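Every protein chain of the complex appears in place save one, which is left out.
Chains: A and B, in written order; residue numbering restarts at 1 for each.
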Amino acid sequence: MDFSGLNVAALLPELLVSGGGLLVMALHAAFRGRQDRQLVWVSLASVVAALAFCLNPLTVEPGYFGSALSDPMAFAGRITVLAALVLLLPGGVAYARSRNLPQAEYLSLSLFAATGMMALASAGDLIVLFLAVEVLSISLYCLAGLMGERESSRQAALTYFLAGSFASGFLLFGMALLSGSAGTLDIAALGTGLARVSGTGTQWVALGGVVLMIAGLLFKVGAVPFHSWVAEVYSGSPTVVTAFMSTAAKAAAFAGFGRVLLALGSVSEAWVPLVGICAGATMILGNFTALVQGNFKRMLAFSSVAHAGYLLLGLMAVGAAGESLEAVIFYLLPYVLANAALFLVAAKVSQAGSGNYKLDDYKGLARRNPWLAGLLALLLLGLAGMPPLAGFMGKFMVFSAAVRAGHTGLAVLGILTSVVAVFTYLRPVVYAWFHEPEESGALNLDGGLAFVVWVAGAGLLLLGLWPRLWLDLCAGIGV
Amino acid sequence: MELNSNGVALAVLFGLALALVGVMYLAATYLGPKKFNKAKLQPFECGMDPVGSPREGGLRLRFYVVAILFVVFDIETIFLYPWAVSYSKLGLFGLVEVLVFLGALGIGLFYVLRKGVVAWK
Partner (left out) sequence: MSVESLALPLALIPLLPLLGAVLNGLFGRYTNARLSGALATAAIGGSFLVALNIFLQFNQLPEEGRRFLVNYGPWMHVGSLSLDWSLLLDPLSLLYALFISGVATLIHLYSIGYMGKEPSFARYFAYLNLFSFAMLTLVLGGNYLVMFLGWEGVGLCSYLLIGFWFSDPEKASAGKKAFVVNRIGDFGFLLGAFLLFANLGSLDYGQVQEGMAGLPVGHWLPTAAALLLFVGATGKSAQIPLYVWLPDAMAGPTPVSALIHAATMVTAGLYMIARNHFLYSLAPAALLTVAIVGASTALFAATIGLVQRDIKKVLAYSTVSQLGYMFLAMGVGAYTAGLFHVVTHAFFKALLFLGAGSVIHAMHHVYHKVHDHKRDPQDMRNMGGLAKRLPITYWTFLVATIAIAGFPPFAGFFSKDEILWQVFATGHWPLWLMGLCAAGLTSFYMFRLLFLTFHGTYRGGEAEAAHFHENPLVMTLPLMILAVLSAIAGFWGLPHFLDFAHLGNRFDEFLAPVFHSGSDLALRHAVEAHGNVALEWALALGSIGVATLGLLLARRWYLLKPELADAAARRHPKLHQRLLDKWRVDELYEAVVVKPVAAFSEACSRQVDAGLIDGAVNGTARLAQLAGQGVRRLQSGRLPHYLTAMALGVALLLALVFTR
């Protein structure tokens, strides 16, 4: 057998992260949980090592016979997932410790999920894609139920598991039909495979496969009409897990989704209207539902549904000739930074207040901690897409890609719903700055959370002022 | 609306599959005789009279965990068979891959043992 196409180095980031997860498990078992406080360092070390390998790739050749790629999309996906981990793990461990959740399991499952996410972003063939989806999903099911004593957490885990398995069924069935009719498992070759069968009866089988696969992926990104699980799972899961789901998992799912749609460019007239309808419905429903939430966590959950709509708009654009995933790649990073930080802030503010994520907890935050209130405003405005923050550039790129691809109507809808989003995001800001606090006393951040919030805020500003930085990095390192 | 013959065939296939399921489900509901008595409505509990609510007792979670462990090692065997058959072809690469796989499972087993999952209490 010829192993010249093996190239293990291409998989090093995934191997490092999964190895870190195994090591955490083993150490936890070996020390019988007595050294759990140190495990977060082990995890972070593996993440940082993986980041170093991503930034400094030994090779840009695909690995494992073409099933693991390292193109800009893969690079962006991996970096985004790892960045989310760096931001979330320290805060997550503190959260787990303060609520008596198993830390070692939190860490190792997060690392396993991250492995799946990274593999999803860099998957070169359908089997790896499916395995990656399953690895990340199963880890997340367990993470969702980590707070097992609380009914909402159990319910979230079960809902997520059953709905996820259901969707995985569609995904797998779709893949089977698709690869069967195209005669290949290689994602990049799907397009030519489908072109070969166009006009024959097999075309219809392939089309069914495309639809089912897209349905499965739409579920994974939480788009309408497959979004019903989102609110319950996001609000029931431990907040740090929700943060992870809504950032890294979503970014990875979009990376995989984008890769599949890019390959299906030759049958774009079949799926573009589908994705378009879902994108439009997602933007409308997500934004309006987020608007009426009185609960910060649910508001963020629905806002992440809304963002899925904008990202779908960016994905749609690749149906047109000559369009790349650039807009989607760019959109994801600031979205992930802002959301990760906001969920952690939500956990902190809620813990200091009502304990159940009421928006009222934000009243008068500016009096209690002006820096936090300022950064909260920055992050929320970043999500809303205010210039000069990166969220604006992301939306701008997505909308202009949609216009270039001829979806002007949807782009206009996107802009209109963004206005609704501004209302949503401004509500906590107004509470924080223009209302009297219900509780007095300063609300101090610990070092880890302060780090996360500052890094996220600075990232939003930097990416907004200098968007090419990230895009050029992706284009320069991933080839 | 434009459907070619293969499309129609596919639709017919889907339709037939759905119809079959529906017919059998409905038939069982409507055709089956329904005569209930106290014994029939009781939950099946090895012939003994059930005590208390089923929600309280239930099955111990440990059954599931052991069952899952069984499935895990079952799957391990399924992986090992084809590897063993084509061992000479896969050579060193195959050996390394399988050792990695076994190592990961081994860590899992170690974790499970230390957590006291199989220590039946």
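Just a few scattered comments:
Here is the rule we go by: a contact is a pair of C-beta atoms (placed from the backbone, for glycine too) under 8 Å apart; a residue touches a chain by one contact, two chains touch by 3 or more.
Keep in mind that what you see is a predicted model, and the values were worked out from it rather than measured.
Screening A:Glu232, A:Glu326 or A:Asp361 for touch with the missing chain picks out A:Glu232.
Set against the missing chain, the residues A:Ala30, A:Ile127 or A:Val292 yield one that touches it, A:Val292. From the options A:Tyr95, A:Phe170 or A:Trp470, the residue with contact to the chain not on display is A:Phe170.
In the full complex, chain A makes contact with the omitted chain through residues 155, 158-159, 162-163, 166-167, 170, 204, 207-208, 210-212, 214-215, 219, 225-226, 228-229, 231-232, 270-271, 273-274, 277, 285, 288-289, 291-292, 396, 420, 423, 465-468.
The criterion applied here is as follows: only the chains that are shown with their structure count from here on.
Put simply, the C-alpha centre of chain A and that of chain B have 30 angstrom between them. Within the complex formed with chain A, the residues of chain B that make contact are 4-7, 9-10, 89-91, 93, 104, 107-108, 110-111, 113-115.
Of all the residues in chain A, the ones that touch chain B in their complex are 1, 3, 6, 22, 25-26, 28-30, 32, 200-205, 208.
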